[in-house]
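Missing here: one protein chain of the complex. Every other protein chain is in place.
Showing chain A:
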Amino acid sequence: MASNAAVPFWRTAGMTYITYSNICANLVRNCLKEPYKTEALSREKVHFSISKWTNGKPEKPTIRSDSSEE
């Protein structure tokens, strides 16, 4: 099947649509005026605990709080 539409530049550079869309959203959020900007940044924070597994057993979990900066 030949390519029907021109492939977007980010796709040729190896980026997926979701990565592209998230980058766009982050850039737009960084250009907001003050009260909205802090709300938007707090909206996208994730807070989770990770534990690596070795030999079928989980090691001690670590807690990460990532905001949406790359």
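General observations
Rule of thumb we're sticking to: a residue touches a chain if its C-beta (ideal position, glycine included) is under 8 Å from a C-beta of that chain, and two chains touch if they have at least 3 such contacts; residues count from 1.
Here is the rule we use: contacts and distances are computed from a predicted model.
Its UniProt record calls the unshown chain "ATP synthase subunit delta', mitochondrial", which is the correct pick from "Elongin-C", "Pyruvate dehydrogenase E1 component subunit alpha", "ATP synthase subunit delta', mitochondrial" or "Trafficking protein particle complex subunit 2-like protein". Remark: the residues of chain A touching the chain excluded from display are 9-10, 12-15, 20-25, 27-34, 36-37, 40, 43.
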